[in-house]
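For this depiction, one protein chain was excluded, whereas all remaining protein chains were kept in their positions.
Chain naming follows the written order as A and B, and within any one chain the residues start at number 1.
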Amino acid sequence: MKTGDAGFITTTLENALEWGRSNSIWPFTFGLACCAIEMMATQASRLDISRFGSEVFRNSPRQSDLMIVSGTVTKKMAPRLKRLYDEMPYPKYVIAMGVCVIQGGPYNQGYSVVMGVDRVVPVDVYVPGCPPTPEALTHGIMLLQDKIRKREGK
Amino acid sequence: MPYEVKEEAGKDGRKIFLIQKENFLELMTDLRKQGYDHLSLITAVDFRDRIELVYHLQKSASNFELLTVRTVTYDSTIDSVTSIWESANWDEREQYDMMGVVFRGHPNLKRILLPEGWVGYPLRKDYDLSKNQYVNMDDEGNDRVSFDPGDGW
Partner (left out) sequence: MEGQLNSRYVELNMGPQHPSTHGVLRLKLLLDGETVKNVEPVIGYLHRNAEKICELDYYCDSLIYFDRMDYVAAMNMEVGYLEAAEKLLAIEPPERVKWIRVIMAELNRLASHLVWAGAFGLDLGMITPFFYFFEEREKILNLFTEICGSRQETNYMSIGGVYQDFNDKIIFKIKQFLKQFPKKMEGAYSLFIKNDIFLSRTKGIGILEPEVALSYGVTGPMLRASGVPYDVRKDAPYLVYDKLNFDIPISKGKDVLARCIVRFEEMRQSVKILNQALDKIPDGPYFNPKAKKSLMIRLRGEGDVYARTESPKGEFGVHLVGDGTVKPYRLHVRSPAFKNLSVLPFLSRDVLIADMVAISGSIDLVFGEVDR
């Protein structure tokens, strides 16, 4: 983005769009397990993510841009997760929150947990921790905003 | 009593009743009549050659005192106690799901935690953890289980 001396701004339409997009990411309430409570805490008082334009948690995949997969994805849940992801409109982003979502976490020697949600849907930002603190999730959202502005997303 | 009950004390001082599988349902019916109205937990323990079933009962009239009933089955079948306590319904389904114990007379004996069609009973000692199973969903919302990784997501 370049600013001219005469008080006007020149930019491309894409840049303006990405800037707007990055500051109004509407997350989808996809709470699965422990991390979902931390996701709620991120939304609640003290660590209000509306400061980053993401306060509107939508309950329908059709209205949201970002899926925060928070909590263990089991094999029984994986096909449902994929269907919900398919129902989201483009452009769409995924944050994998917590080690269970990244690679199975403490449950990776078991039989019913998916070893990483990236086997089911593509992931943009990984937030490690068990569970990650709300600050970590906020940082993840900011990383995603950077990524959108640099047009590294889809 | 027409049947024999062996009584012993557990490691933690619990009262334990040991009963033959044949007389199991009679004992449970009698215990319900004696005031044990709260069935707390049904556990199945796999000892490779046999499966031990442990029932924890409580009596609401006397401060929920605990009574453990233990029985052993060699062919993985046992009479269902759903007609005596409603709470046995989900407990027995869980033990069927995890251990493969068939409860005779259960109204709706199907898997509860794992999807229908899952192969094997995971909490048994001979369950093979190295084989991955994959779950897919058809248009109706029913689960399809397969071993084929190509069928995975």
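FYI, a residue touches a chain if its C-beta (ideal position, glycine included) is under 8 Å from a C-beta of that chain, and two chains touch if they have at least 3 such contacts.
Note that the structure is a prediction, hence the values are computed from the model and not measured.
Among A:S22, A:T72 or A:Q145, the one in contact with the hidden chain is A:T72. Think of the hidden chain as still there; on chain B it touches residues 10-12, 14, 37-41, 43, 45-46, 54, 56, 60, 63-64, 66, 68, 85-87, 89-91, 94, 98, 111-115, 122-123, 127, 129, 141. Where chain A meets the chain that is not shown, the touching residues are 29-34, 36-38, 40-41, 44-46, 59, 71-72, 74, 76-77, 80, 84, 106-107, 109-113, 130-131, 133.
FYI, only the chains that are shown with their structure count from here on.
Between the Cα centres of chain A and chain B there is a gap of 41 Å. Interface of chain B with chain A (complex): residues 114-115, 122, 127, 129, 133-137, 143, 152-153. Within the complex formed with chain B, the residues of chain A that make contact are 75-76, 78-80, 82-83, 109-112, 114, 119-120.
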